[in-house]
Structure formats: structure tokens, C-alpha cells
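Apart from one protein chain that is not included, each protein chain of the complex appears where it belongs.
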Amino acid sequence: MSGRGRVLRRREIGTLAAGAVAVGALPALRIPSASAADASTFVSGFGLPLNLDPHQVYDVPMQSMMLNAYDNLYRYQGDPPKIVPWLAESHTVSDDGLDWEFKLRPGLKFHDGSPLTAEDVVYSFRRVLALALAPAGAFLKILKPENVTAPDPLVVRFKLETSYAPFFAAIPSISIVNPRVIKANEKDGDWGKTFLASDGAGSGAYRIVPAGYRPLEYLDMEINESHFLGWKDNPKPVRKIAYRPTKESSTRLLALLNGSLDCTDTNLPADQVAQINESKIAYVQKDVVMRTFVIRMNNTKPPFDNLNARRCFAHAFNYMGFITDILGGYATRDPYPMPEDLWGIPKDAKGYDYDLKKAKEYMAKAIAEGAPMKRPIELHVQSENEQSVQGAQLFQSDLAQIGINLKVVGSIWSTLTTAAAKPDTTPDMWVHWVSTYFVDPENWVGQMYDSQFHGTWKASAYYKNPEVDTLLRKARALVKQEERAPLYQEAIRKIMADSPDIWIYNSMQLQGLNKRVKGRRFCTVGQGAEMRWITLDG
Amino acid sequence: MLRFVLRRCALVVPSLLGLLVVTFLLIHAVPSDPAVAMAGDAATPEQIERLRQQYGLDRPIWEQFAVYVGRVAQLDLGESAFSHRPVMIDIAQRLPATLELTFCALAISVFLGVPLGVVSALNHNAWPDYVLRIFSVMGIALAAFWVAIMLQLLFSMQLGWLPLRGDLTSTLPRPDRVTGFLTVDCLIAGRWDAFADALRHLALPALTLSLGGLATIVRFTRAGTLDTLQQDFVFYERAMGYRWLRLVWIFVLRNSVTATVTQIGLLFGGLIAGGVVVEAIFDWPGIGSYTVQAILTGDRQVMLAVTLLVGTVYAAVNILVDVVHGLLDPRLMERG
Amino acid sequence: MTPLLSVRGLKVSIRTDEGIAQVLDDVGLELERGRILGVVGESGCGKSTLIRAIMGILPRGARVEKGEIWFEGENLLVFSEDELNRDVRSSRIGFIPQDPLLALNPVFKVGAQLLEVMRWHAPDDGARGAERRKRHVGRLVELLRRMQVPDPETALERYPHQFSGGQRQRLLIAAALACGPRLVIADEPTTALDVTTQHQILLLLRELVGEFGISLLFVTHDFGVVAELCDDLCVIYAGQTVEAGAVLPILDAPAHPYTRALLACHPDRATSFAGIPGSVPSPLTPPTGCRFAPRCGDARAVCSAGQPPQGRSGSGAEVRCVQYA
Partner (left out) sequence: MRAILRKLTRDLPAMLGLGIVLVVLLIAILGPLLAPYPGDAAASHLARRLKPPSADFLFGTDNLGRDIFSRVILGARGALAIALTVVSVAMLIGVPLGLIAGFRGGWLSETIMRVTDVVLAIPQLVLALALAQLMSPSLESAMLALSLTYWPFFTRIVYAETRRLSSSLFVDALRGVGAGSGRIVFLHILPNALSPVIVRATIGLGFTILVAAVLGFLGMGATPPAPDWGLTIAESRTYLPRAWWYATFPGLAILITVMGFNLLGDGLRDLADPRIRRSR
């Protein structure tokens, strides 16, 4: 008679079972997967800039974006990078380095079909100077807006305030924009800032599709059939570029491996290389780029105001262990404060090596001189950057062996750069890369160790050596590379002797590519993101 | 009913203002200087100082706040210091994506969670109850990012059934933007291929996001049902010979979901903010990644706007919850 | 003629955390057609379990160990849950609950709840779908009018909390009668009401028994109600029937000491406010002999020795007490 109470139970189990069957049946709803991409669409994993205006933003993602959507007077091409005529056919410079004249190619056209003339180049440079944002950095002090002129529809003339050698090296950073499109969308004299932030007005090989843009998420570009270079050299170009940057490194890897991404960004961790190379569908492209990795020391804070202390730290970093084991050998040891293969390096100068014995000796000396080597030292890293975090931990465990207490502090880029604006808020030590904005020693030693740049994050060692200042300033004002090189060599020798920072490596860029991608051309500026050479197999 | 809703809406305004004050103070206490980040990598100190003046960052904080509130009152959320795009437009583009994801996740949680909660209650302290409780707790306890990656490996890589990431296959053209909700826009445009594609893209992120809510809903439905099953009317209805399934799934359930509905309201606010990780892993173009980006760069306008927005959505959903409560239980409506 | 309902030797136990509780231990009763049987006992004596056992809705952990429940010639205990639900509840046995507010589902309209019952259990008159529903509405309105519920048409569209207590009880009486049952079980249907309403409801029930040709099983703890309403009486103590028979003779000359004690407590007859000393024994650890022995003024040694036999009192009632053996 106990049956009655149980009747319910049986029902409930039935309900459960029905649920389980329903769940089990779900896979039956499977729909065949849409093909990942066709042969005319390139799905790019390059990161997107904060906005699309090349005159507002100038960072690594912008470089790779604007190479496709915009053109420049000159452009870096090839590996090692050479600066070559692009919209301009040629240029001349006066002996004093103040007067520059660029001659444009005839018959240039913007995306809307209107001709691209010297006036448009003038407008572009004046816009850069008026907005005074990132790309203006190299020009603000040496160029007044009224001194950019167009004496002829095909000639642009610049008159500089002072002689500044890196001027020419920075020319490729300025994109030429279409003033007619911008002016039509200007609001309250904002130089079309809002408009161009999410739209395009260029002449490049590809045209931005504004409807296919969502900041930092996706961007579509389509081919510009009438690009001035023509398409004879690439009969089967990519018709559409779909920028679909990934946010997570695991997603990036999977997307490359399942063919839904044609290339990753260029920050592939070394540990993913083997996995990709073993796949049938993709491989890893290795390219040496000019991007140095450095641990900064705040030279104004004890013990870092002591030379022996700084040398002690420089000898305590396990350079080769870091490069070989953590980076899988995908980086080159670079003991200099700038890329090893750049001109101006004193090849005879000897860098610091990993030697805890020497480190201990220098430590003893520093202590004898009263440097507080035993105080806890803070090393700030960007938490989201795995590599710098690992480097910091490695440093930490080595320093512990010689009795130095290093604390790793996680932080983020904007906080770090803000802190680096003043010597007393700058951390004891912090980690960053120095990328190529223009190919010139000025990009590295010039801006890192000339004391006039104190207050910018690049100069956050707060290193001050009057002899070095003189040498760097002299080199900056000369135009000829032969004359500048010895000055930089001399400056670098002195800087290295002072050991203001810990220079670790020059990067090797790792990028995952789908095997159907052919015709890629690499250049350290833009990181191989220029799409006009690329063809997709199949 | 209308008066009830209006009164609730009026109560929301001071709350939002309070929220705004708190957020404003908090954000302005952050040491990172937006002008530095705005100026970019190669900027000089002079450029930074110019930006600081241009954006009024050198003014006293109360002045900045007054200006801000004045603009918000006119529904102007300002302009991102970095993208130079009106924050309103960015949010209008991204919020629908997040809402779409959140709705789907909630739908999964509710459609699975409510029945499971009821089954669990019916088997109170028997093995189906134990199993369900352990599994539903696992739903909360599983870290979303781990689940997300596992689902990607299984469904996208191994089986190839579902897309790995994004909201639409990159070769498909997007439908014209009408509502901003991709699936809805696909339907409006009559783009069935894109609609199916968009749904397939929704599946994995929605499933991942639903897990946390699922457990909560199972838990509260279970408790509510247990409670209801003790009520005299259940015995009466059984004595009167109600059909068992209808008794449980209609007459009992409607009484036991009130607590669940409250939880749905609370979950909704959490899901919008909690979707950050899921949006990042699945490259979902929603408000979550936008928020993280804003915080990492120190984009104050965006941080303020997002907080305000999430607060508003949260308040709106909770008003909606109260209305649903009223509809579910006529006694509440009369008390007002 | 066999009685409409006859419960014989019913034993029900419930498994609890503390052990097995013998909630019903040899309960018996008989209800003749067209009559009203009052079942009386203190709370905790097993009245609700008895009702639940008859309707086949025992709580979890409960088990019928022994006994028979004959209704219209069939033993209900062999019915499956489905059969009970399909053929017995509402259609043959109606139920009137104790607290009409708690018994009605608060979030559904009264009409929806009553129609739900009729939908499954009203006799088949050939109508289907909307037509059947329409007839049900008609029948309900008619019933409510008979029950003197004001405004019966709109009543169906209202929620339970919008009625007064008396009206709600009338709704439930209507619900119990809606499908034409032979037997109606009422579980203290007037306890939650005030005295005036209580009286009205009792009058109504009395009328309905003849009018609808039903028999009524009326559970209560109140002898006053029994006196007013019932034809027969069955007194239960600690899960056992202790005295059963026609009402009037028992009220005149209660035989079992427990019946006597209960009657003595009733306000109408109370000689003192002493009540019965002690409390109902726990069903987990029932006394070995007569259940009432520990509280009984007349208890003797033999009372605790073993179960007292069934006897017959002078007035013809069946009594479970050694005095009448």
C-alpha cells in the first residue's frame, strides 16, 4: 500500500528524463558551418587604433591601419626599412637643413575621385599642427603652419625654424587627407575631428567603409581600384579587408587555427609558436623589428642615483634565460639603448651581462657609498602584459638571491605614463617597449636621454649628463647621417657607462599567418600590415 | 498601475544622481591623467598641458561636475576624449549588442532554471534534488572564462558547429541598422541568412553567460516551490483532483516564481557588467569591452556614461520586476 | 444496504526524523447515505490524516499499513493515484477545506480555479470545448446563486482576497458540489469564521445534504457544531476511534471517559475550566494499553496492560473502553 506516495516520484523522474532527452537532442539541430572566409576577403587580426583619424592618433595599430587607407609623401618600405618616394616623386633640402621641397607625382586622386594636389598636402600638415595631437610631436617645435606652402600644384615647401634631422624620418608618419570631404563635415571649426574619427578621407589602396566600423571592434575596407600605384604588380589583390581584432590570446590562437582569421596581430607570445607551426593551416612569421625592451630605473631616487647600484641591477638580470627560455629565443639580446642594427651604434661598446658575482661586488660598493640597497624596490609592470610580468618575476627571483627585495607592482599604461611625468611619482623601476615611430636614433636615445625631454615617459629615467645633452642636440641639428653617426656613438658610449636603464632585447615580431596568405611584404614600420601586396590562395 | 510606475520612476532620479556623484568622485580620484593618455605615445609635455585646458581638466572638480550634470540633463553624454566620438553614439551602437546577449543568456537561465528548480523542489532531499543542486551550484562556481574557452574548444574547434567569436561572419554584409539589435535588424531587412548566422554567433557567449544566472534561478525557484508546496491550497487543489502536471506547472509555479522574478532583476544588472569577460573572450562588440577599454585608458566620459547607463538599466529592470510582480500577484497591485 | 463510506481498521504510519509515528492506529467509521457524520477529536489526534487517507493524499513518508476504505462498494486503497484523480476526487468525493482563504490559490481568479475542477471532473454531458466550458460557467453561476453568493456572474472574475470569509466558504462549498459527488468531506469548514457566519454555513450545509442527495463527513473539534448539524458521531483519540454512534444518545449519555471529558470542556456545558489534564500522547511513543489511560480519571491497572476491547454502551454506541467490555 506504499504505492500511493511513490506515484508522484515516478512522474517526476519521467519529467527529468524528458528534460535529459531534450538536452541530448540539441546537437541534432546542428547547422553546417558557414565557410570562414572567401578568397577575396582578408580577415585581419591587427589591432585597431582608438579612432580612425591618423592626425589624432599615432600608435602601432594606427600605423598598420593608415598604410592601407591613406598615403604619405614618403613611405618606409622593405626590411631593413628604407624611406622611399610615395606620393612625392622626389625631394630636395637646403644645406642648412631648413628648406625642404617635395615634388608630387602627377595625376594623384583621392577616393572620391577628386585630384590630390600640393594644396591638400599643405592642408594635411596644417591640420596636424592645429590639432597638435600625437603625430604632431616631431613637428610642433620646428614647423609653423604658415611655413608649409604650395608654390605649385605639384610642389610642397616646408621652412623649418631650426635644423632638425629627424624631420625627414617623420614625414611618413603624416597621412594626406582630403580637405573637401573633411570641410563638408566640419563642426565649429573642429577640423572635422569628429567626422574623421569614424570615417575616411584618403587616397590609399583601400577605402574605409564607415558602416562597417565599430571602434576597437571591427572595421571593413574595400579595394580602391584607382590607387595611384595601380594593381599591375598584384593581379589578384584582396578585395575586402575585414579587421576583426581579437581581445584574448586564447581566442586569437583558436581563430587562426580554425581558419577564421588570416593573420593575428604581431604580439604573438613565443609559447604559441609551436602550436601554430604544427597546424596544417597556419604558420608563424618571424621578423626582426626595431622595438626595444627596457627596464627603467628612476635615476633620481636612491639607490638608483648611485652608479654602482645601477650597475648592480644591470648585472642581475638573466638576459639570456629570459630570451631563450621565456621568449623561446624569439628576440635578440640588445645591450644597447637602441636597436642593434640601427646606424649610430658603437659596436665596440660592451653591454652588461648576467653575472650575480659582479652584481654582488657592485652592490657592496654601492652600500659602502651609502646607497640604500636593502630597501624594498618597486618594479611596476603592465598587468595585462604577460611578458613583462614574467620578466619581472624572473628579475625578482634573481635579486632575491643577492639579498635585494624586489616588489612587483601591477599597473596599467595610463597610470604609469601619468606617474612618469614627474621624478618623484615615477616608480623605482618600470618596464616598457620603445617602438619605431620613425627610423632614427632620435626615436630612442635622442628622446630617452636628452634631459630636455624630462616629463615625458620616454625620458623617465630622469638621466642627466650635460655631455650627453650636448652631443645629442648637436646630432639632432645635422642633416647628414655620416656626420651624425659619430656623435650618437659617442653619446651612447657615455650613456652605457652610466647605466641609467637596463636594456634587454630587441624584439622579434611573431605573427601567425594563414598559409593561404601570399605576397606579404614586411617593414618594421607598420609591421607588415600593408595589404596591397597580398594575394589569397584558393 | 500607472501611478505606481510613475512613482517608482520618480524615486529613481535621486538614486541616479547619487550614483553619479559617487562615480564622479571616484573617477576623479584616479591618479592617471586623461590628458597624458589622450595625447598619445609621442606627445610632448606642452601638448599635454594644452589638452588639459581644452577639456577643462584643470578646473575645480565641483565645476566639472556641475558642467557634466547640466549636459547629462540635456541627454548629452559628452565625447570620448580618445575616439572623439560622441559617447551617446558609441553606447547606442554597443548597448544593443550587450542587451541581446544578456536577454539570450537570461532566457536560457530562465527556461532551464525554472523547470530544474521545480523538479528539484518536487524531489526535495532525494537524489534528483541533490544532483540538481550540485550541478546548479557548479554553474555559479565555474569561472566563466574557463567555461568559455572549453566551449570554444568543443563546439568551434572540435565539432565545428558554432562560430568561435564575433557577432556575424566577416564575409556577410551587415543589415541596415534600424534598432541596433543585430538579430532584429536582420529580420527587418529580411536577411534570413544573416539572422541564422547571428543566432549561431550568439549561442556560445549566451550559454556561457547564462550559467551564473542559471544557478541562482534554480536556487530561488526551488525555494519558492518548496514554500508554495507547503501551502494549504496545494493540498486543496490535489484534493479537488487537479491534474498533477497542470497543478505543478501552472498553479504552483505562478506562486513560486515571485522570488525568482526579483532575482532576474538583480541578475540583469550583474549580467551587463559581468559580461566583460565573456565579451572579451568571444570578441562580442558590446558595452563590456568598451567599459574595460575606457577604464584602462582612463576615459572619464565613457566611464561616467557607462555607470549611469548601467544604473539606469538596473533601475528600469527593477521597476519592470515590480510590475511583473503585480501582474503575477494581484494582491500586491491593490496595496500599491 | 451497505454504507456509502466505511473505514475499517485503518493504520497509518509516518516516517519522521525521530522515528516511525503511528498516526492512525485502528480507526473505523461508517457513513450511511444521506446522513451527516461528525468526526470529533482534539488537534493532533489524527483527523487530518484520516481525511488525507480517504482522499489518497498522504504526506510524504506516510504509509497505510493496514485497513480498508470502502466507498460505494470499492476499496479506495487499491486505487492508483491516477485512478483516484480521474474517477474519485471531485467527481465522487467533494472536499470543503478548513480555511477558505488559504485554500484558494491567491493569484488565480476564482472562476479559473473552479472551472479547472469542472473541466476534468464534471459529468460528461456530450458538450466539448468552448460549449462545455460555457455550460460549466452556467452551472457555477447557478450554484453560486444557490449558495447566496452575491453577484455570481462577476464573482467568477474576482480574486479570492476580494471576498469575505463567509463568501469564500460558500464558493468552496459550491466547488465541492460542482461535479455532483456522492460524498462531501468537510474539514472544520467553520473554524475560521465568526459565529454568525458559522451558523449560516451550517444551516446551508444541512439544506444541501438533502437537496443534492449527498452524504457529509464533517470533521470538527466542536461538539456544539456536531449537535447542531450531525446525525452520527465518531470520536477519535490518538489515532483510534473511541466512541461511535448516533449523535443524540451520545450527547445525552457519553460513554467513553474521553468523550465525557471533551463534553465537559465545551463552554455550553463546562462545569469548570479545567480542561483535560495532560496532552495527547506522541504518536512516536504511544502508551501500551488504552491510549487515554494516562489522562483518564477512571483509569485502572488493567487499562495500561493492553488494548481495551470494543464494547457497546447503553445508548448503543460502540465504545473502546474496558468499562463496557
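We call the chains A, B and C, going by the order they appear; numbering starts again at 1 in every chain.
Keep in mind that, in the parts below, contacts are C-beta pairs under 8 Å (C-beta built on N, C-alpha and C of every residue); 3 or more make two chains touch, one makes a residue touch a chain.
Source: prediction; values computed, not measured.
Here the chain not displayed is in touch, across the complete complex, with A, B, C. For the options A:E89, A:E369 or A:E384, the residue in contact with the chain missing from this view is A:E384. The hidden chain makes contact, of the residues A:T41, A:N306 or A:T415, with A:T415. Where subunit A meets the missing chain, the touching residues are 248-250, 253-254, 269, 271-272, 274-275, 318, 321, 324-326, 380, 383-384, 386, 389-390, 392-394, 396-397, 400, 408-412, 415. The chain not displayed touches subunit C at residues 17. Annotation for subunit B: contacts to the undisplayed chain at residues 14-16, 18-19, 22-23, 26-27, 29-32, 124-125, 130, 133-134, 137-138, 140-146, 149, 153, 157, 215, 219, 223, 226-227, 229-230, 269-270, 272-274, 276-277, 291-292, 295, 298, 303, 306-307, 310-311, 314-315.
The rule is short, and it goes like this: only the chains that are shown with their structure count from here on.
Centre to centre, using the average C-alpha position, subunit A and subunit B are separated by 35 Å.
Subunit B and subunit C have centres, each the mean of its CA atoms, that are 53 Å apart. Here the spacing of subunit A and subunit C, counted between their Cα centres, is 86 Å.
The set of subunit A residues that touch two or more partner chains comprises 8.
Shared contact sites, meaning residues of subunit C that touch two or more other chains, are absent. Of all residues in subunit B, those touching subunit A in their complex are 30-34, 36-48, 50, 79, 82-86, 90, 93-94, 115-116, 119, 122-123, 126, 128, 149, 152-153, 156-157, 160-166, 169-172, 174, 177, 196-197, 200, 244-245, 280-283, 285, 289-290, 293, 296-298. By the touch rule above, subunit C contacts subunit B in their complex via residues 55, 57, 84-86, 88-91, 95, 97-99, 102-108, 113, 116-117, 120-121, 159, 161, 175. Chain contact summary for the complex, subunit B toward subunit C: residues 231-233, 235-244, 246, 251, 254-255, 328-331.
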